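As you look at this complex, bear in mind that one protein chain is not there, while each of the others sits in place.
Letters A, B and C name the chains as they come in the text, with residue numbers starting at 1 for each one.
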Amino acid sequence: MDNLRIDALIIGGGIAGMQSALDLADQGFQVALVEREPSIGGRMITLSKVFPTLDCCSCITTPKMSAVAHHPNIHLLTYCEVQSVREHGTGFDISILQKPRYVDVSKCTGCRDCEYECPITVPSPFDRNLGAYRAIRVPFSTAVPQKAVLDPEYCLWCGKCEQVCPVEAIDFTQQPETFNIEAASIVMATGFDLTPMETKKEYGAGKLHNVIDPLMMERFLAPTGPYGRVLRPGDGKEPTSIAYVQCAGSRDETLNITYCSRVCCMYAIKQAMLISGALPMAEITIYYMDIRTFGKGYEQFYQNAKAMGVEFVRGKVASIKEDSDQNPIVKVEMTDIGEIVERTHDLVVLSQGIIPASSPILRGGSTQAVSLPLGSDGFIYVPAPDSAPCVTERAGIFVTGTAMGPMDIVDSIISASAAAAEASAYIRENGNRVEAHKEALYA
Amino acid sequence: MSARVDPQFLTEIKKYGAVNIEACFNCGNCTAICPLSTNGETFPRRIIRYAQLGLKEPLLSSKELWLCYYCGECTRTCPKQANPGEFMAAARRYAIASYDPTGLAKALYTSPILSAIFLVLPALLIGLGIYAFHGPMPTNALKLFDFIPAGIIHNFGVIGMILLAVLLLAGMVNMSIKVKGEKTPGVHHDWMRALWETLIEVLTQQRYQQDCETEADKPVWYLQKWFIHASTLWGFLGLLVATALDYGLEVLGIKATGTWVPFWNPIRLLGTIAGLLLVYGTSMAFVRRIRKSDATSTYSTISDWAFLILLWLTGVSGFLLEIALYLPQPGIWAYWTLLFHISAAGELLILMPFTKFAHAMYRAIAIYFHALKPVPVAEPAKAGAD
Amino acid sequence: MSVQNQQPKILILGTLSGGYAGADSTGQSHLDYPANTYILPVMSPVMFPPEFYLRAFERGIDGIIVMYSGTDSPYKVEAEGTAKLINRAYQMMKERGIDIRRLRLAAICTVCVKPFLKEVNQMNDLLKGIGFVKDELAGRASAMAGKETAHG
Partner (left out) sequence: MPENQEPRIGVYVCHCGGNISGAVQCELIAKALKQLPNVTITRTDESLCSDAGQSMIEADIKELGVNRVVIGACAPMLHEQTFRGAVTRAGLNPYLYQHIGLREQDSWVHGHDKQAATDKALRLMSAGVAKARLLQPLEPIRLGAEKHALVIGGGVAGLRSALDIARQGLRVSLVERSPFLGGRMAQLESVFPTEEEARKLLHALIEKVAAHPDITIFTQAEVTGVAGYVGNFNVHVQQHTRGVTNENAEALMAACSQEVPDEFNYGLTQRKVIYKPYAGCYPSTPAVDWENYNGEPISLNGKQVVLKDEPKAFELNVGAVVVATGFDPYTPPQGEYGFGELPQVVTLPHLIRHLALTKNGQPLQWNGRAIRDVALIHCVGSRQVEGIHQPQADGQVNNYCSRVCCTATLHMTAELHKRYPQLNIFDLHQDIRTYGRGHEEYYRRTLEDGVRFLRYNGEELPKVSAAPKGDIHPVLVKVKDRLTYGEEIEIPVDLVVLAVGFMPRDIHGLEKMLKVSRGADRFLLEVHPKLRPVETAVNGIVLAGTAQGPMNIQESLSAASAAAAKVASLLGRGHVELPPFVASVDEHKCNGTGACVEVCLYEGAIALQTFEENGEQIKRAVITPANCVGCGACVSACPNQAIDVQGWTLAQYEAMVEAIGADMSALAEVAS
């Protein structure tokens, strides 16, 4: 990999990172987009449909992924990690590690012959480990780039993939490579993780069979999901009574997470609506403290869900236990009437909150590559949110999307464009653009 | 019926403790996690809500206040760390003060200076008073009741008991009237059964035992909060019974107080075992409060400490006396111990209606009303059926 | 090399933002479906006048599935406009004696693999049952002829 000199480095290839990259590239800036996974798309590409329009999620994500891949001003660096960032004038010297794919991307055509031949089945994190893929595979059907990647942790080095590859792209000798990028600015789009299920003992600490996280439900509902239908992971049965437990990882001082995760109300309502479409007989209950449907069109979405028969019960779920048939039992005070109910459901979705991504770019002693101060909530600190919402403490480094706090897709995309505006102004004002821009030939 | 808010009420209750309860946002977690809260009698949130809005009457008339054993589950899991368990304790203190017609309980709970005076003064007075009537302290043989005539103790005791009973009764009636609520005409209650259930519950502390420990981290039985509490209660009751029996024997002229009996004498044996239990229970409670083992022992008022200390002192001094009785050559200390024991016990009795001690009665009343169920009314025979 | 003329032909008009991309997704999943399916990319099917479908049947297409994006479409008029046009096409098909089940309108998203397969297989099964469109067109002609004879 050659060293690069660019205007902006975007760290993170989720929806926010992609949007920032596109906005900068459309203005003619040279951009590099670094993604630690083998494909861009981030969390959004794993979702089913998006609220409040119920658009098919991949229909919105894949065109952006494709636009990123084809943009003449964007250097796409997948399966790469940022190792260090050093100030260099008003810009930065960044060291990037290219992790070995064991596949020559210049040869691979994404035909997946290797994948079909590979004897090793591996649980797929893309499907929240509900489904499986092979030790060598194209990460998912709409992955960008459409290139195979081999997982050395599971590979038996049997060589079958090498034998079937029609273009001799398999290369077991690949080594990690380091290269440098000189960038005039950086946009942090490092995204989020879910509050771990294990943290809340009262909710079974992740050990109950039919208590799942919301991203699992997204995979159940997604047309590309592992099963193509909603079922109980415990026994594969079709659930007829499904409950959402709101604030399962937010607004809870016992977890040390006091903030609101902002998206859970809406995704729970959205999933409830999608489930009622997929399982018309299913009864769905949402246990909540406050319904926070604050965005454009969100309140109406909530009212529609109520009208459709989704039951909303006010009360913080105190505990979830399991009966002998592995049915989760939810105990809650219905605060409107002051009664304690213990209800048995077939499936419970914990509306876990959003925590900052566990990216080693941000934390972890010696691996801390971009030293940026964090707020008390653990997200990247923004010193002046009411005058410069995307500007961090370090000049030339900007932040966008869920790296700066819980945010839905609309707000992430807007924030991504705003970060692009800040970064481009910074680059211009410091007068260190790298080269005359290229125009997208067939935009 | 609408109720008017009183924003000052919570401030009033907060004088009795209730650390951080203002953080409560009424999510209901406490009520649902509570092993004792049941429909029809939900708590703690209901009580917290009454306090927040200043609905004083519903709060004082709620038996739920006393159904809580303060296991601390609500406090441990509260998403706002508003400490509902401690609030319940504070609300109980507030209630004790409200039921108490003398106003002493309120002073004890809310004024550290007054409570300090009240804690030391009566004991001192009792001690001095009794000392004024004291006799010799023979050293050749232990003759405790030569030193202080049993009659004085008994008379003081009986007078004290009567006064105490009056005060307690006033508080109990106060509470009962509030908790009972309006009588529904035509509905009869099975009060016999309720009394029986109350007795069983008071003696066995079953609810505490069954519901108040989380299964997962239950310690060995003798370290459980339930056992510590129960051993204190049994110890106290045992000593009370032993003392009463002893007095009864004298009244009946069977055996004069102070007559030497072997340690296997049934009454003495009961006293010994009860004393051991009391000392164990109170000592463990001490340790827990000092270590702040969990939410339930984190916050302690002077009044809580006073109650505990007096129980412990009474227990330990009583026990020392018993040892002294069986020692071949007891020292002069035994007489002082007796004086101390009587002062402490007297103080304990005096404090009963005004401190945490009062929960013994109020809880019993609450349990009684909790157990009181309407008697199923027999279906009237259908007219014209024959 | 020989060609298979014995299979009825299915024409699929797939929108770039819907059916066509859905077919690509099906391909990426390597899921088999009948080969007598010919997918043409379209911006939006609202551009096709009803006569277009009639001419397609006359040219030997036995079934048509219009895979549009419906309300997910980037084009405002697509959902309502296409439905209107297809309805007019149905009218004309009835007049020509063509089984209207030969023309289907389906909303297919870019990753709607299963709905795509369902539509294709349903149409294929249908065509196996009702045969070639040319027979219908001819049959109608002969029926008309017969009718005239009967009345004449």
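Note that a residue touches a chain if its C-beta (ideal position, glycine included) is under 8 Å from a C-beta of that chain, and two chains touch if they have at least 3 such contacts.
Please read all numbers here as calculations on a predicted model, not as lab measurements.
For the chain that does not appear, the touching partners among the shown chains are A, B, C.
The residue from A:R219, A:R232, A:K270 or A:R314 that touches the chain not shown here is A:R314. Only one of the listed residues, A:N210, A:S417 or A:N432, touches the absent chain: A:S417. Considering A:E177, A:E198, A:D235 or A:D336, the position touching the chain not shown turns out to be A:D336 (whole complex). By the touch rule set out above, chain C reaches the unshown chain at residues 1-5, 7, 9, 11, 21, 23-24, 26-28, 30-33, 35-44, 46-50, 52, 55-56, 59-61, 74-78, 81, 85. Residue positions on chain A in contact with the hidden chain: 23, 26-28, 50, 52-53, 55, 60, 63, 66, 70, 109-111, 113, 146, 166-167, 251, 258-260, 262, 290-300, 303, 314, 335-338, 375, 377, 379, 384-390, 404-406, 409-411, 413-422, 424-425, 428-429, 439, 441-443, in rising order. Contact between chain B and the unshown chain involves residues 1-5, 7, 10-11, 22-26, 49, 52-53, 55, 80.
The criterion applied here is as follows: only the chains that are shown with their structure count from here on.
Chain A and chain B, compared by their mean Cα positions, are separated by 56 Å. With each centre defined as the average position of its C-alpha atoms, the distance from chain A to chain C rounds to 38 Å. By the touch criterion given at the top, residues 55-56, 58-59, 62-63, 112, 116, 141-142, 222-224, 228 of chain A touch chain C in their complex. Every residue of chain A that touches chain B in the complex is listed here, in rising order: 201-202, 247, 251-254, 289, 314-319, 331-335, 338-340. Note for the complex: chain C touches chain A at residues 17-18, 21, 25, 28-30, 69, 72, 109-115.
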